[in-house]
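Every protein chain but one is kept in place in this view of the complex.
Chains: A, B and C, in written order; residue numbering restarts at 1 for each.
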Amino acid sequence: MATRANDFALKIGTVNGTGSASANGLLMQSIFRMGVPVSGKNVFPSNIQGLPTWYEIRVNAAGHVARTRRFDLVVAMNPETYARDIGELATGGWLLYDSSWPLARELKRSDVNFVGVPFAEMCVKRFKGGRKRILMKNIVCTGVVAALLGIDFEIIRTLLEETFGEKKRHLLEANFTAIDLGFDYAAQRFDCPLPIRIEAMEANRDSVLIDGNTAAALGCIYAGATVAAWYPITPSTSLIEAFTAYCHRLRVDEASGKLKVAIIQAEDELASAGMVVGAGWAGARAFTSTSGAGISLMTEFIGLAYYAEVPCVFFDIERVGPSTGMPTRTQQGDILMCAYASHGDTKHICLYPKDPAECFDFAVRAFDLAERFQTPVFVLSDLDIGMNDWVIPRLRWEDGYRPDRGKVLDAAALEGMDAFYRFMDVDGDGIPYRTLPGVHPKGAYFTRGSGHDKYGKYTEDEEEYQEVLDRIAVKIDGAADAVPAPEIRLHPDAGYGLVTIGGCDGGVREAIERFAEEGVHFDYMRIRGFPFSEEVAKFIEAREVNIVVEQNRDAQLLSLLALEAGVDKGRLVSVRRYGGLPLSASGVMDSVRELLGLPAGAAPAGIAEDSKGPAEETPSGAPDSVEVGA
Amino acid sequence: MATRANDFALKIGTVNGTGSASANGLLMQSIFRMGVPVSGKNVFPSNIQGLPTWYEIRVNAAGHVARTRRFDLVVAMNPETYARDIGELATGGWLLYDSSWPLARELKRSDVNFVGVPFAEMCVKRFKGGRKRILMKNIVCTGVVAALLGIDFEIIRTLLEETFGEKKRHLLEANFTAIDLGFDYAAQRFDCPLPIRIEAMEANRDSVLIDGNTAAALGCIYAGATVAAWYPITPSTSLIEAFTAYCHRLRVDEASGKLKVAIIQAEDELASAGMVVGAGWAGARAFTSTSGAGISLMTEFIGLAYYAEVPCVFFDIERVGPSTGMPTRTQQGDILMCAYASHGDTKHICLYPKDPAECFDFAVRAFDLAERFQTPVFVLSDLDIGMNDWVIPRLRWEDGYRPDRGKVLDAAALEGMDAFYRFMDVDGDGIPYRTLPGVHPKGAYFTRGSGHDKYGKYTEDEEEYQEVLDRIAVKIDGAADAVPAPEIRLHPDAGYGLVTIGGCDGGVREAIERFAEEGVHFDYMRIRGFPFSEEVAKFIEAREVNIVVEQNRDAQLLSLLALEAGVDKGRLVSVRRYGGLPLSASGVMDSVRELLGLPAGAAPAGIAEDSKGPAEETPSGAPDSVEVGA
Amino acid sequence: MTHIAKPRVFHPGLEKNEIGLTQRDYEGVVSTLCAGCGHDSVTGALVEAAWELALPTHRVAKMSGIGCSSKTTAYFMSQSHGFNSVHGRMPSVASGANAANRDLVYIGVSGDGDSLSIGLGQLCHAMRRNLNLLYLIENNGVYGLTKGQFSASADVGAKSKRGVPNEQPPIDPVLLALSLGATFAARGFSGDRKQLVPIIKAGIRHPGLALVDVISPCVTFNDHVGSTKSYAYTRERFRTAVEAAFLEPKDFVPSADEITAELEPGGVRDVRMHDGSFVRFRQTGDDYDPTDRDGVYSYVRERVEAGEVPTGLLFIDPESRDLHEVLGTVERPLVDIPFTELCPGAEALDSVMESYR
Partner (left out) sequence: MTHIAKPRVFHPGLEKNEIGLTQRDYEGVVSTLCAGCGHDSVTGALVEAAWELALPTHRVAKMSGIGCSSKTTAYFMSQSHGFNSVHGRMPSVASGANAANRDLVYIGVSGDGDSLSIGLGQLCHAMRRNLNLLYLIENNGVYGLTKGQFSASADVGAKSKRGVPNEQPPIDPVLLALSLGATFAARGFSGDRKQLVPIIKAGIRHPGLALVDVISPCVTFNDHVGSTKSYAYTRERFRTAVEAAFLEPKDFVPSADEITAELEPGGVRDVRMHDGSFVRFRQTGDDYDPTDRDGVYSYVRERVEAGEVPTGLLFIDPESRDLHEVLGTVERPLVDIPFTELCPGAEALDSVMESYR
């Protein structure tokens, strides 16, 4: 096989709770340090210890980050999943397994190469204690993989030193031993590196390797959020954990050593929602982070915040629904719920980041929008964006930034007024003026979720009630131009539009590039905010066929577009992938091919992919060979 | 003025908590007993005592029940609202007020007749004790009105006897005295009856006067519901109260005197939802009754019931939202929420009754649908339907009815099976077989809201997960032909379609009749269930312009049609009335005229109406005279 | 809650407090509750207490849920911000507001349905969090606003207006508070303003959650014979466990009895509050220690079992540490910290980024 540097995918199958996570991270980071674009997907179970778990690494010089469905190298450390793991190996690929025990006959495949290393034996010889042996096995394995892929050994050693440093000297030693053990073993027995290999590049000089939840947490800190209320739920928990950790580093008052933030672990999601509403009302930039089930529980409070016009920010790190669903799998199933959450007539501003970079950026914007429009704002991320490590341009901050507090009247302003009316449309933009408690007697008003007129007085009069509700509608519609504009990429010869959202970006854009190689071109639009701006409608109206790609069963983005973009639904066709794994380019291509009746084109060299995928959307006839890498 | 028998509207303005309710009921019922079609709307405050409250009665030989916005007779018993009450009087109408005190100059209107009766004085003379005087004032007033309208006095006396009977002899006496007092006073001083009057008919021989919540409660009893869990919330509380009262009468076990039903007042709506889910799972026909805010709190449980496929019934007696909104006003603001409640991909069966008759019928159907499709079913009624008294055909029951329990396997069936799999699509209709706990060991399975495969086993596998979720989608779509079909009324010369839902029926159909008198014709479709059947799409597709009339701000029915009926949104135009009062024909006509650019036609004699109404939808230029009755 | 502004006739006679405000300045819009509703008396006590404490009106935040009781926040202190939130969730809204601005005086008014039925979880956790909040439960044993269904505070055997007895054990907010580690628990009666006002004042000054359960009869749905939350019943069973007076630092004179460790009837004991003010407890006959959590619990249980309604400032923990002390937040209200002190700036972000390379 011809060498294929910096363009392949590998998958590591282990058992969770055995320390494989850190070993996987080590591998990812070392590739990143070699300056090569890389992406990792952690496919883990909703359990703490003892079940199968996988880590997928894609190395792609061109910077494609989408998940792949076939792998060139599979590291099978968990006998329980051998069969499945071997099945996902691309023809001509390599299987690395623990040869301490013979591999069952029936698992053999003639079209792939089996590489056995007696990991268990080696560890038993070299290390004492069951736990240690289990942990070190992963490191030994990393050593082998490093050798096979030609990863710069020094980088690995440096990384280990950085992680353990002087304090954990003994651990460091053990890790060194293990790494060497694996590296040497492979170096001596196999001709390393394999045709698939890492070759140093300079692509990451200005990049970082970070997950979306951490980036969002940093965004909250930089936006000046001072109150966070939360309740643990996968995959949103790490956002608050990162926020907490960084507040203890960046939000400590030198003098007193105390915190310039209040982070409250609430008893449940109803309470955390209530807390951010209360804090927003009192004048703080407040947020909560949760996942679908949490939003369901917050539904009543969301309606209150909408109607009482209280700024607050909700992060919904989506996971697979409905109900408890699959807590450790990704999906975009809350698009409709967040847009309309709560009873009665409500509509909410939503932002849809595509990666950690936008998580950081949109987090900041979310607070500005919430205060400017005095309403709840949702940031819809998902498990893939939030919990996986992504290579993104280093996050930067513009010190000139000042928060948009919106129309808040201070003491001086109030002093000069004869009377203040909370819900009056003074400027004709539907946005009333707001006062904060404790500022000035003249600013006092009564906030309520019950019927009120523009003066803030309780009412049961139809016209007084409607006047306020209609103004709120105007206000929210006005946000269309304030939310992040759609990302649009046009191609002169494009025949169709491809419309998508959030984390689908990588898979869809890669699909577009690969279709381009087949001479089929698409215009691209990624929705980044709701309410939809003019541009969204323009793009769709300008094309007969707009294929909407999203990760849910019911085409929720397409539905929202049909309802709110004021476009002809007939121009929208749907492609959905919602099994819970990040979107892959080949998955998109399969469906698009089927939709447009395109021939199954040969995949460009180097991308190992197959056409297996969710039954209902795959051209059943597609021969398995078609997409297998050369 | 020419006499106008059995075709006029009157309004009574009093203070709540003064016993006016029973007096109003007395009036309503006596008219009903005279065999004349009548409808009453109670416009009351969200408070227990001391605030203005109104009762509107419309008498209409043709059977029109929609609310009117102008009145021929206004009984102003509450000085605090004199101005407003007098303002709603139609030209040529009568104002009945308490002349114990002189009427303020500025309140006088030259185009109406003022009828003063010294109610307070009369009561002080005749009755002892403040409370008694206040209560009796309303009865005296009823006596006066009875005389003015020529209501059969014997009927009133009989009604009083029925209410108080022998047990409350003293009360009966007092009421007789009061009624006579008022009747005689009027009979002697004014030439009774007025041109607007009641003339006995035979229209009600086979009718009853009942509210929707009571009818729904009876439906639940007849459907065999055995578990009801609830939490008080206006306007849904009276449904459970009626259910409770009738269970104590119709569900008592002779032998033991115990109840064949469990009615649990839960601590909140999350709990009541959980209880109906648990009861449905255990095999009971279970329901809860609530209003918007309650549904918001039940959102998480609704998703569980959908995904775990548990039958249960939710009554949403809608009131004005968002948030606490106006608890004692009516609206149709939960259409979208109920259709899609909960995170992830969910879709729910919804039924939309138009009056108490359908509340009874649909309650029964709701349980059949819930068990047949093993899913939550929503019955969306509203405050107007639920709490106001309607004249409807006497409710009848077909003893041949047997509940549709759907696919439930009994012990015998299970005994004969090798293995039972809960979520398998055996029949290809997307509906799996179900077993009940305690029936047979072979029927045991594990119910969960987390990912599961068709065998009921926990899964995190994308294809196993999708297989189940896709089947559920098929199952729910299959309900389209099982829900109540739309009510369709065609007119040969119809140029447009008028589409509406629930309680809008009366107002819209009256508008159609009145437009017909102007030579403008409409085809009519009233949506009665979701998912939408073929017919719905056919009707809409067959017409260029379909005007969708509904009572919410955001055109929720129109949106649902655009999304789910598979029709071109361009054919749908919206008319919305959402100030919280029941829909009036003139309100509909105003908006339709504006939409279609029709001339403001003269209203047919006898209907006292004006064109005042929610600003944004009223042709501002419409001269006030136009619609005032001759 | 309809807003009917009161005629602000000028009364030269109206007494002014230290900051020059009259009680009128602490009033709200006219109540729309039923004539005779206990809640209106509680409102009166609140006005009196706030006036006596000379609270700057705009520095007070009134929090409530939904119910007749929750409506009352509109009936006092129109010059203060008020937040009438959603049913049963006032505690969380108050927690968030308090987290954002710890310097305001938070007055929460709720009902027994709002706090003990739908809101029980939030009440319990708010007590555990000990946020600085006066938490008044206007307890009438029923859901007034929804027309009189039993709430979770209805006593066993209590009869509804229709004569149906309640059979579920009641939740006694005071016992609940004691068992969950609350730092201030009291019970009053809307019919006894003299006892209630000092309790409210102490509760406002208490640095933590001050739970005050006020028996506040619902004249419309639960004031009949057979009710255990009626005026008559409460008056009859009313028992003062211990008397409490609130003393400002300036008004404080150490009492003679102070030395007497023994607390015989009439004996006095002063408990110092964090701000230097004092609560002076006077024995009423029972040997009673308002700082002994378990002792108070047993006392209340005994009296309740004996069919009495034990009242007074029943328990206070002088060591109370509020939410912010536990969270370790800065003294300054978070809302007062300028953005520049909250945003770490470009450089800091740059060094953070280093750890992601």
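Heads up, the rule we're going with is that contacts are C-beta pairs under 8 Å (C-beta built on N, C-alpha and C of every residue); 3 or more make two chains touch, one makes a residue touch a chain.
Computed from a predicted structure; not experimentally measured.
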{"item": "Which displayed chains the unshown chain touches", "value": "A, B, C"}
{"item": "Selected from B:79, B:92 or B:224 as touching the chain missing from the view", "value": "B:224"}
{"item": "Among B:441, B:519 or B:599, the residue in touch with the chain that has been omitted", "value": "B:441"}
{"item": "Identified contact with the non-displayed chain, of B:12, B:216, B:276 or B:349", "value": "B:276"}
{"item": "Full-complex contact with the absent chain, from B:7, B:300, B:345 or B:590", "value": "B:300"}
{"item": "Residue numbers in subunit C that touch the chain omitted from display", "value": "117-122, 124-125, 128-129, 152, 167-172, 175-176, 179-181, 294, 297-298, 301-302, 305, 321, 326"}
{"item": "On subunit A, residues whose C-beta touches the chain left out of the figure", "value": "17, 45-51, 231-234, 237, 265, 267-269, 293, 323-324"}
{"item": "Residues belonging to subunit B that touch the chain removed from view", "value": "32-33, 204, 207-210, 218, 221-224, 226-227, 229, 246, 250-251, 253, 256, 258-264, 266-268, 270-284, 286, 300-301, 304, 308, 394-399, 401-403, 435-441, 443-450, 457-460"}
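As a convention for this text, only the chains that are shown with their structure count from here on.
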{"item": "Whole-Å gap between the CA centroids of subunit B and subunit C", "value": "40"}
{"item": "CA centroid of subunit A to CA centroid of subunit C, Å", "value": "45"}
{"item": "Of all residues in subunit C, the ones touching two or more other chains", "value": "1-2, 86"}
{"item": "Shared interface positions of subunit B, touching two or more other chains", "value": "45-46, 293, 323-324"}
